[in-house]
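All protein chains of the complex are present and in place, except for one that has been dropped.
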Amino acid sequence: QNQRLIPVRLQLKWFPQAQFAGFFVAKAKNYFRDEGLDVTLVPIGDQSPIQTVATGTADFGTTWITDLLTARQQGLPVVHIAQIFQRSGYTLVALRNSNISNVAGFKGKRIGVWPSGNEYPVLALLKRNKLTSSLESNVARPDVQAVTYPFDPSLVFPEKVDLVSAMTYNELNQIQGLGYDMSKLRVFRLADLGINLLEDNMFTTQAVLNNTNFKGSGLSGREVAARLVRASIKGWDYAVKNQKEAVQIVLPQCGNTCRGSGTRADPLQHQTWQMAEVAKLYNAGPTLKGNAGLLDPATFKANVTLLKSLGILKADPPANVVDYKVWEAATGKKAP
Amino acid sequence: MASRAAEVKLRRGGVAPLALGWGLVVASFVLLGVAISQVLNVQFGTTPSNQGTVLLLTALGVVLGVFGIGRIADRTRGLTPALVTFVFSLLAVEALLRAYAVPPGLIPTPSRVWTALVNGLEVLARDAAVTFVQEALVGYLGGTIVAILVALAVVRFRFLERGLLPYAAVASSVPIVALAPVIVKAFGLEPVSKAIIVGITVFFPIVVNVVRGLQSANPHHLDLMRTYAVPPARTFLLVRVPSALPFLFTALKIATTLAMIGAIVGEFFGATGEGLGFRIQIEAGRFNLDVVWAAIVVASVLGIAFYGLVSWLESRFTFRFGSAK
Amino acid sequence: MTTLPSPGARSSRPKRSTGNFWPMAIVAFLVLALYWPLMLWVNAGQAQRIMATGADLGCGTATQCATQLRNPTLPAPGQLLSGFRALSVPPFSTTSAPSNALVTAGETIVGLAIASVLGIVLALLLVISRGFERAVLPWLIASQMVPIIALAPMLAVVLGQYGVQGWVPKAIIAAYIAFFPVAIGVARGLRSPDPLQLDLLRTYHAGHATVFWKLQLPASIPFLFTALKVAATAALIGSIVAEISTISFSGLGKMLAENSRASDTIALWVIMIYGAALGIFLVGLVGLIERAVTPWRVGQPK
Amino acid sequence: MTTTVARPSSVGGAISVRNLGMVFPTAGGETVALQNASLEIGAGEFISLIGPSGCGKTTLLRLMADLLTPTSGELRVAGQTPQEAREQRAYGYVFQAPALFEWRNVLSNVMLPLEVMNFPKEERRARAETMLRLVGLEKFARSYPWQLSGGMQQRVSIARALAFDPPILLMDEPFGALDEITREHLNMELLRLWRDTKKTVVFVTHSISEAVFLSTRVVVMTARPGKIEGVVDVDLPQPRTAEVRETPAFFEAATKVRELLRKGHGFDVVE
Partner (left out) sequence: MTTTVARPSSVGGAISVRNLGMVFPTAGGETVALQNASLEIGAGEFISLIGPSGCGKTTLLRLMADLLTPTSGELRVAGQTPQEAREQRAYGYVFQAPALFEWRNVLSNVMLPLEVMNFPKEERRARAETMLRLVGLEKFARSYPWQLSGGMQQRVSIARALAFDPPILLMDEPFGALDEITREHLNMELLRLWRDTKKTVVFVTHSISEAVFLSTRVVVMTARPGKIEGVVDVDLPQPRTAEVRETPAFFEAATKVRELLRKGHGFDVVE
């Protein structure tokens, strides 16, 4: 039994943390194993998960929609197979006393962003508000200066940037840990500002899907994908319903990266917060209609339209950039 | 002295082979050009229908080109052979990438890189100004000046030579990149932090070389100065400084490369939205490899120019000091 | 005036190793003694600035915070020591510095080996053919001006397409920066024989092969080792940079990237010290091999 | 690797120089290093070349050794072209500088020609040790060149040239770096060797008395364009001993050489 398990590498989008709780739960509770899969959850730092999946270092990955679509635009044959988070958790945070009250006020300011494809939501927000930025490689005198830094807001905020990127489930708590409670902060939620670019999804490559004998298992790549998605959704459902337990499953997996920032850096506290926030992103859209893991075609279309109108995508992506059949095979449901 | 006669014998003669070489190169360029023209509008991810023809043309062009360049290079001095090789490589790569329809997210064709370079020239120029001037150059000059002062102190005080120099020699085998995140953390995201990284990177090789140079002074020259009862400071200027110059320039040339790498690596650990390293990082994450390569081209050209400038200074100075070879 | 070394004074100088011990110890002591106040001063300034923005650090005054900042500019010795312990025991777990240093060392040594082979082959071509030198040497020099860190991720992606993953791309990138000094050094070494030595073999009617094996090759060996010492450092930088900028699951570079992302300054310092030790070790290793391979130079002055 | 190469001793030792000329192309035109030189050297002769710096002594030796190709005239070494002679290993050459291989110890430096010429292993060692004894360096067999003084290094290079027992010796100022006593000792050794083995020796020196003491004939050359100014026959009894230096015949020969040297030796052109 044991040696019949099919080895699968799933590339996470960051170091282990509650952001990926569903996957860790699926592994811990043997959901993957029950599907005949031996899944390795691969952490990553700076790079885009696209890199590992496109090079075959991992078989599947989780990343954000813009990252996926732009890679596809550049000829990398990546395919979307399931959507985990149904809402964007991206925010920009300023000190309340900085007098930045709306997006127009960003002009002439410095914004901290993460590189490696994580900067697209900010780029979209700025473009939509007719602000140029140093994230565009053909604008010589940008309105907004984007500052890259090694992911920890304490490095730049509030000394070196006026606004800093923060995920609802992570940095927002870290910033509070730095000694600024919510009363001192002004939070711009991108989803509320018309930029609801979908985040954590599951994807793979055309090559994996077309594979008729995945790693000599006798199963097709498509079948493996379906099993992976099925187990993952099961894991996510469990994690969201049993958050305390999920956090306990995650905590042993992570080292340094699980604590927050500042003096209140406590992994348990931070990951509990993270789990709760992540659950909010999971429990939205199709999930609420019982279709967890489904990419809502309307939201997807809106995302594509937005990216096209901003010039981030030059043309419509090919239809096969999303493969609904995997989700259908995984759930036995029909995609709308 | 001996091999000179042998060399005279070896020199193969005639203009005809050279002309033949150029003929071959031109033919090769034409073949490659034709090959490229066959696959001008190819969809990546698909195999072009005429792939076989294109590959055949390319292979033929490559063979002719290699022979032609070989002939030219055997008989032509200067940079001509290198330049021909460069153009030749670009054409061949362009043809091959197009023939195999390699996606630009994997390897961009030279023509795409060129387009990106032209379109983004203004931004790249600003990036270059930050990376090259504010970071590499500032750090380079700062590091050099401090290094020379330290080297002077080391030569002046035997204690420092024994107590400090061994550390400096060891430190030059330390991978300085490991310092980059720490320094960016300590000194912030502004160009200053990168200049400091550059300064530290260039510091050690320069100290070690300058000390070696100052100590390479001919002991007989020093004795001679002693017989003239010349005061130490004057001896220093008359004897030690001139003999240290070649060593200094050797180190300065090595340091140009270190400076460029140091600045770019530093930017990877945080930047204020400008700089070639920032550009490379942000665009690589988006798979805009044409822009990435354009930035690399700019960095390389600057690096080569920087190296060339130092070499030129070296030749000027060493000429003044009348060295032979 | 007596500080001017004369030829006599020079050769009568006592042996380096014994003469340097006390000065080195004193310098080390001075540096350590100066470190504490410097660290306090720098870190207190940092704490002060953070507090001024309204943050609550939870450690009283700025001076009190200086030795317990999470992101100190300079780590306090105590922090460094516990960081060392945290990263070093158990030495061979996947997250500890020693085992990761071994991985990096492996990549570096393989890279250095590739670089040596490539460098020596190039050197031979450069020495054999003027034409090759003219057509290629300028681009070899130019290749060293290309910031490899920028090439590394792309190279990894391209190699990955052909199934080359893991530590191999790192070794290749290490080789990329390390081959150049080797090529130049060996080429210089192959050209180093005195014209008289070449003439001598000519008077023996020796063939090209004999000249190569009996003269050019042994003459180039000291040059090879000088180059290898430079190349060892370069290769180490290459593999660390490659680990940072491509996907990696082990190695000092990966730890560096990870802890940089996790904002663990102390860990960064510890890893840096491990990297320094590794660099010194590699250069020392080359030196030991050199001594073994060039017995004729043992004890030779200068 | 090939074993068909002739052993040196199988060829004769005469050298014939006819109207030999050597012109070097240089930056500022051409340098005439040797002009119209003619000289017949019989097998077994001991010839010294003497003349001011830059007069073409080394050039003449290098021409004989086929290390240079003459621009005019004719040259036969051991009855063949210089190239053939070289390929037959007809001569041993002692350069102005020792040109030892730093990575070989003294013994294996002396064995170098024997290795290249495929002498059997045991013979190499035996021959090399004999030669080292001849130059008084048997105690330094295991030393490396850098551990030797300049004079000792030059003696190693002499041993090396003698090791394969060539019928002709071409020696370019071999004793220039030695002190007078050592020099005299080696002069005697060289003479003994020459007598015993009937080699042809062409010997370059700056010392008139050394030239006269050693040679059967002294060839005096003039500087730029290098020419043979005259040849002085030395009529001294063989075998020569140190006392020969005090004989009138010695003085006569030395004076003749000195006068030939003075002729055309404008101080200014001396280098």
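Which chain is which? They are A, B, C and D, in the order written, and residues in each are numbered from 1.
Keep this in mind: a contact is a pair of C-beta atoms (placed from the backbone, for glycine too) under 8 Å apart; a residue touches a chain by one contact, two chains touch by 3 or more.
Everything numeric in this text was worked out from a predicted model, so none of it was measured.
Participant: Which residue numbers on chain B touch the omitted chain?
Facilitator: Contact residues on chain B toward the absent chain are 218, 220-221, 223-231, 234, 238-239, 242, 320-324.
Participant: Please output the residues of chain D touching the missing chain, sorted low to high.
Facilitator: 51-54, 136, 139, 149, 151-152, 179-182, 185, 206-208, 246, 251, 261-262, 265, 267-268, 270-271
What we mean here is this: only the chains that are shown with their structure count from here on.
Participant: Mind listing the chains that sit against chain A and also against chain C?
Facilitator: Neighbours common to chain A and chain C are B.
Participant: On a CA-centroid basis, which chain has its centre farthest from chain C's?
Facilitator: It is D whose centre lies farthest from that of chain C.
Participant: Measure off the straight-line distance from the CA centroid of chain B to the CA centroid of chain C, and report it in whole Å.
Facilitator: Each chain reduced to its C-alpha mean, chain B and chain C end up 19 Å apart.
Participant: Compute the distance, rounded to whole Å, between the mean C-alpha positions of chain C and chain D.
Facilitator: Inter-chain centre distance comes to 51 Å.
Participant: How many Å are there between the centre of chain B and the centre of chain D, using C-alpha atoms for each centre?
Facilitator: Inter-chain centre distance comes to 50 Å.
Participant: Can you list the chain A residues in contact with two or more other chains?
Facilitator: Where chain A meets two or more other chains at a single residue, that happens at 47, 54, 150, 155.
Participant: At least two other chains touched by the same residue of chain D: list those residues.
Facilitator: Residues 62, 67.
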